[in-house]
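Only a single protein chain was left out; the remaining protein chains are all shown in position.
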Amino acid sequence: MMPAGYATSEGGALLVIAVMLPIVGMIAIFALGLRRAERIAFIILPGGLFIALAIAAEVARTGAAVTYVLGGWQPPLGIALQADGLSATLMVLTALILCAVGLFARGTFSTPPDMSEARRPMVFWTLMLGLWSALNTVFLGQDLFNLFVALELLTFSAVPLVCLDGRRETVQAALRYLLFALIGSVFYLLGAALLYGAYGTLDMAGLRLQAHYNPATSVALGLMIVGLMAKAALFPLHLWLPPAHAGAPAAASAVLSALVVKAPFFLILRLWFDVAPQPGNQLAAQMLAWLGIFSIVFCSIIALRQVRLKLMIAYSTVAQIGYLFLVFPLVMASDAPSAWQSIGWTGGVLQLVSHALAKASMFLAAGLIAEALGHDRIDNLNGAVTAVPISVAAFGLAGLSLMGLPPSGGFVAKLMLLTAATETANWWIVAAILVGGILAASYVFRVLGRAMAAPKIGFKTLAHIPLYRELVVLGLAISAVVLGFVPLQPFAFLGIGRVGLP
Amino acid sequence: MTLLPDLALVLLILTAAVWTVAVRDRRDAVIGFIVVGLLLSLAWVRLNAVDVALTEAAIGGGATGLLLLRACARLVPRPAESVLPHPAMWILTGLLCSVIAAGLAAIVVMPVEPPATLAPEAAANMGELGLGNPVTVVLLAYRALDTLLEKVVLVLALIGVWTLTPEQFWGGAPASLRAQQSSGALRLLAQVLPPVGVVIGVYLVWNGADHPGGTFQGGTVLAAMWLLVMMADLREPPEIRLHTLRLLVILGPVVFLVAGFAGFWIANGFLSYPPAFAKPIIVIVEAALALSIAVILGMLVAGPAARAPR
Amino acid sequence: MIGTATVYGLCASGLVAIGLYGLVLHPTPLRKVIAFNLLGSGTFVLFGVAARRGGAAGFLADPVPQAMVITGIVVAFASTALAVALLLRLQETGASSIETTPPEQQDNGAS
Amino acid sequence: MIDFLYGAAALLLLLTGLGLARMMWGPAPADRMMAAQLLGTGGGAIALLIATASGITAIIDIALVLALLAAFAAVALTLGEPGTKQPDGQANP
Amino acid sequence: MILVDMFTMAAVGAGMFFFLAGTVGLLRFPDTLSRLHALTKADNLGFGFIVLGLLPQSPDVLSGLKLVVVWLLVQLAAATAGQLIAQFVGLERRRDPAA
Amino acid sequence: MMDSGLLLVATLAFPLAMVVACLHPAFYARILTWLPLAAVPGLLAALFERGDSIVIAPAPLRLTLALDEVGAMLLGGASLLWGAAGFYASISMCGRPGAGRFAIWWLLTLTGSLGVFIVADMTSFYLVFSLASLAAYGLVSFEGTARAQRAGFVYMALALLGEALILLGFVMLVTAAPGGNPLIRDAVAMLPDSPLESPAVLLLILGFGLKMGLLPLHVWMPLAHPVAPVPASAVLSGVIVKAGVIGLIRFLPLEVPSPDWGMALVGLGLITAFYGVLVGLTQSHAKTILAYSTVSQMGVVAAIIGGGMTTGAPHTAVLAAFYALHHLLVKGALFLGVGIAGATGRRHYVSFVLIPMALLSLSLAGLPFTSGALAKLATKPLFGDGVSALLASLSAAGSTMLMLHFLGRLQLLANDDHEGIPQRPLMLVWAVVAGASFIVPWALFANVSGYALADAIQPDALWAASWPILLGATLTLITTRFISRMPTVPEGDIIVVLDKLAPLVMRIGSGIDRTDEVLRRWPVASIGLLSLAIAFGTVLQFGR
Partner (left out) sequence: MSIPAASMHSIFNHGTAARFGAYLALWIMLIEFSVTNFAVGLLAAAWATWISVSLLPVSNRQFSPIGLMRFAMRLPWQALVAGADVARRAIDPRMPLQPGLITYATRIESGPGRDAFRALMSLQPGTLPASVGDSDAMLIHCLDTRQPVAAQLAAEEALFAQITGGGRTRSRRDD
């Protein structure tokens, strides 16, 4: 066994706190429940954000990964947590979005004064925090089994959020989601079992040193990656996503679409670049990309044909997930010295981040529109702009990012992916990105056109939306746009702490 | 020759499994599954994994079986389910499943030499902690984070189940678990067995530090006893708003967390134990976890609240 | 020479296949849940095979995979419980399968 | 002696395994449940045999747990069904 | 020692026999309740004999007693399970006389 | 940097600030009043600014502005037209429902369309170009009628297609250039060394050509321009199409002789020029005829650029811009004139409408002493002496026919009220634009073309300008009967073919829906999962 050589670094304890703080909050809400859910959550939210920022700062300061070896037990026997540039980025993203969603949900998930405890607030806030811990663990975990537990934690937090309102479709969606995610988990676990049988370790660093091409590795990676794809809802494994994300309350949908489906992708990324034997398998990478292409084109078209706004956004999520999978061949074919110095890598991560922000904003905006109008049928959105102008504006800005129009983050991401695809002569990917952009613009404009049309006679706003909620949505959308100002070059921070490819 | 019993056991397991999937009635399928679970615990014995065998015996024969049978009982009767939607489809599915199984089998029959294992590392480090059961050491020391997170998973699952409470029943008690007809036999069992079960449960937890056994097995036994009492209608499921219940649910994770964070002060960091006190700390954590597991498992089986709080 | 572990490895493969088959084809959720448990058992046995093969240093079996299996069993039980609660709730809402109606036909306001 | 005990365990496995036939034939759920009961008892016995043969006393604990929970499935089989009388009026829908 | 082993063999053998009988009964007997007899009585006896046979093999008295505890639990379980299954059969029959 | 760049910044920032200010309800209510002011900074910048690249923002923002001669000409003309049309709109749109919304789209489009003339880096160009393209959707579909919606849809679809083509072209350009976001001129300078030169040029021609309305991507124009309100039509046809022109000017390596691309562009342009005339002749709506005239004229511009490209002539960019400026002002005036015509009764029709409109129309055909004549004279050398020069002249004859046809249809628009006269401010605005369309080219001519003003009134120049008009007039006389009996080609001509495809597209759409439904069935999806796992594992094992 090669010593993997993890050593707790300065500030490593932050990683533990990042994972545990939401759990502490969750437990506190569960135990003290009774009316205090929101208050506790609002203590944890800024705390978590602070921790995430501190970790990112530490990574940036030292220029190396922040590591924590739990209990002092060296992997592979023990477990290590590690934040590299990518993890830190995603943790900050997660914290930001959760804080925004928390603000957005403030008041909508509070206990009514005449009750000692209500179902929705308690469940919502506990699950949100559980989800946060799960995401942080996914981003930090270095051990495949630890990551399995984290994924399960994620699933268990996400599924009940889907059926928070208990309607039939949502329960159905939740059950589908759960069952399909479970197949994904089992596939992942099967792969882990095979890897353990072959190498006697599930530590990523250890596997990276040992892994070579043999049937066990191939089958294991095949099962794991495909299992994760099912959890990421990549076409054609997207059966569960649209109803689940469309049925959840807006605040939950935002988190599910923005963050939850990214976690399995993140793991695929890690499996591919950190575990799989190098140099990677071109054909398999192409296969992933092709699924991405299908996802983009197919689901964008379906999004265009949706009648309801939230379903449209949900399908758009599946389509946007597709872009992420384009990364594999682009990065591998690039002539950059290492994966993370290639433009495709940065483009992929940027796409992930900007989509997260944009999609969160979009779902929240859709939620506000639905609250104001009492429905979310696209053909009937006339007057939305008079009712909730800021939300519509946010929707438009977020849409800008989805369409990949400048100056948004989505634009830069797509530009980078497009450049990488052009450089590596992956013309199908080029075509998919372009077509996807056109289709995204079409469905976004379809909504905007409706929302900005003159209201029908007798139009009435159903609910008054507090300004701060609209501003939260706008803030997310603006951050998605502002992301467009990152330089169009490989972003050094994303490469911190990653080991160079041989 | 020496493989014969193993082959027989495997054959039995697979037969029961096939039947479980193929049988038309869902309750029969559950029974089939229980049988598979019992056989599997024997298989675990043959795999020299006594801890797992105990777990499987407690879960497969006890908790999961009960959970599924209760589900059967609460589902409205439906005409027998046909398994096969369309010949093309089941042939295709069968083919694909076989290919996957063949892939796994192919890897299994080509073991790596020397076998990949962490046993030497596990053994080398065990001395520090003073515990005799390597599985417990792995669960509560080397991989304590997994165990902690898994307990959180249980809590989340409980919250998930409770989410399904209709709004007006929130805080109330889950539907009764009572048998459809009160039965003296059941009542007697529920009066006599639980104390014995408690002793055995405590034994499994306590003994688990040095011998096979442990929190989860003990906790499951405790949960089973509680469920038995509820099924015999000697106790009703508690209301989910009860503070004591909530505290019991989180007791394990909280103690675990406290022990974990205490490591920052008394040892080398999170979830690290000072060698001198490792065993007592671990045992206390285990005890708390077992209690929580018992309560959580019981409530998971009981399901979401089905009546308004009193 | 096929060893004990190998025999159970084949058993695991079989269980995986059987579980998958049921999970894919059974129309009702409860049967899917049962099949999932079979599938999970197969996976755990696969870990068990690794454990048995890895017996060393005075241990009859490698404790690490055993611990993973125990964790896995807990998680699988939790999943089963959640799935069962969901399917019971689904029945209360009047549906019995997870095949959704086409989204166009659902017409209720968003939450 | 050890061989005898192992042999006995194997034979016992086959015997109880025959009970699976009853599980498959049924016809009533009760018949099938009996197969499970048989396996619970037989499994306990097998565990005891193996425990003694191998000298791993911990395996006795498996028999102990199996015995403790042997009646569980049978109890669960008699759980209330929807439509049957529920004294507290909370009938299942 | 040999005497002890012979005792063990005999008792375990007897246990096997009763298990065999129980299984045969389970398979042969014509109706559900009769089969239940085979299960609760013959198998339990078989279990008892096996415990009896293993007693002298146990390293110390306490572990032997542990075996007895197991047997007692099996007895209790059998007594209860038998009745419960019998009741269940009765209920099913009442609900659906055709079955 | 600050004092010299201020106006350029204001060109973009001022209208955007107005948009943001619209978040305030009080301002939003009166936004229409302020509309004419939006273009003022642009006009000032065109008059007073000149200079090299001005980096406006620190590195990450990467906004680089620059104003060269080409940019200044077009910026000035565009600002003038935007301002005038804005004034027109502030009067004509007053009190209409949705006026505020109109104003916002207006301002966004304005920002983008002025921006394309002054940004110097690639990303920003793409940004402003997209802004102009996409925001114009709001103007096209503003009326909300079925016709407007269809036009909006087609416009959007093609605009997005154009965006995609251009984006890809840019990416190919950038791959040749170092750094993330080069200046346009640097990227273009690197282009000839790029292995991707040909596809890049092709994509750029297609993308910008689409915006200019080159065949066969012109179909949106005859649909979109006529349905908008009059001032919007004016800017759409006058200014927005120039975004394509400036794109070609900026992004094609004009300095380097490239006969292949040049001839291709000339051919495409001339074909478009004649095609626009031919189809336009069959149209009956005045605004539609004008739209086809734009198609035709943009064909001429493309041919001019192509001609320059063939030989690598040094002043191609400026000359093309000069022609574009002429068209910009004239076409703007013509569209505004249609609005005037609609408000004018029979009594004043001839004096108020017909005469000025006739002059403007024939200016497009190159009537001597008009800006058209100057533009054609200035660009003539680019065509050389061959066939293309002849064809270019003949296209002027075609324009004559088309514009006479237009004048004929125009009178049908006259107001029912015999005495009706348009509001004075509207008249004034129109007069300003029309006047500018005569004066501005005269003012710039000498500078741009290298000819003396006197050259423009030499007899042979006059003859060269006149004979196509006479030919056109003659042909019109001959063919009037024939033309009136010609079947009307539907607006958007070949779009009709696409319309035929619509049911097919719908069928494909619902087919995809159904596929999705099938794919989302549990067994199907899980079988997909199994197959994928198997395939992926196999590929990983054997697929190296």
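To keep things simple, chains are lettered A, B, C, D, E and F as they appear, and every chain counts its residues starting from 1.
The rule is short, and it goes like this: a residue touches a chain if its C-beta (ideal position, glycine included) is under 8 Å from a C-beta of that chain, and two chains touch if they have at least 3 such contacts.
As the structure is a computational prediction, the values presented were derived from the model and not from experiment.
J.: Which visible chains touch the chain that is not shown?
T.: Hidden chain contacts in the full assembly come out as B, E.
J.: Which is it among B:P5, B:G32 or B:P194 that touches the chain not included here?
T.: Counting the whole complex, the residue in contact with the absent chain is B:P194.
J.: Against the chain that's been left off, what residues of chain E make contact? List them.
T.: Residues 17-18, 21-22, 24-25, 28-31, 33-34, 36-38, 40-42, 44-46, 48, 62, 65-66, 68-69, 75-76, 78-80, 82-83, 86-87, 89-91, 94 of chain E touch the chain that is not shown.
J.: Take the complete complex as the reference. Which residues in chain B touch the chain that isn't displayed?
T.: 181-185, 187-188, 190-192, 194-196, 198-200, 202-203, 206-207, 226, 229, 233-235, 238, 242, 244, 295
In this section, only the chains that are shown with their structure count from here on.
J.: Can you give the shortest number of steps from chain B to chain E, where adjacent chains in the path must touch?
T.: Minimum number of steps from chain B to chain E: 1.
J.: Given the contact rule stated at the top, which pair of chains has the most C-beta pairs in contact?
T.: By contact count, the leading interface is B-C.
J.: Would you kindly say which chain has the C-alpha centre located farthest from the C-alpha centre of chain C?
T.: Of all the other chains, the one whose centre lies farthest from chain C is F.
J.: What whole-number Å value describes the gap between the mean CA coordinates of chain B and chain F?
T.: Roughly 71 Å, centre to centre.
J.: Distance between chain C and chain F based on Cα centroids, please, to the nearest Å.
T.: Their C-alpha centroids are separated by 62 Å.
J.: Mark out which residues of chain B touch at least two other chains, giving numbers and ranges.
T.: Correct list: 70, 74-76, 85, 89, 93, 96-97, 100, 103-104, 108, 111, 115-118, 122, 142-143, 146, 150, 153, 156-157, 160, 164, 180-181, 183, 186, 189, 193, 196.
J.: Which chain C residues touch at least two other chains?
T.: As it turns out, chain C has residues touching two or more other chains at 16, 20, 23-25, 33, 46, 49-50, 53-54, 60, 62, 64, 68, 71, 75, 78-79, 82, 86-87, 89, 91, 98, 100.
J.: Quick one: in the complex, what on chain E touches chain D?
T.: The contact residues of chain E facing chain D are 5, 8-9, 12-13, 15-16, 19-20, 22-23, 26-27, 32, 35-36, 39, 43-44, 46-47, 50-51, 54, 57-59, 63, 66-67, 69-71, 73-74, 76-78, 80-81, 84-85, 87-89, 91-92, 99.
J.: Hey, which residues of chain A end up touching chain B in the complex?
T.: Interface residues on the chain A side: 1, 8, 13, 16, 19-20, 23-24, 26-27, 30-31, 33, 68-73, 76-79, 116-119, 122-123, 126-127, 130, 133, 137, 145-146, 149-150, 152-153, 156-157, 159-160, 163-164, 166, 171, 190, 194, 196-201, 215-216, 219.
J.: Inside the complex, what are the residues of chain B that reach chain F?
T.: Within the complex, chain B touches chain F at residues 85, 89, 92-93, 96-97, 99-100, 103.
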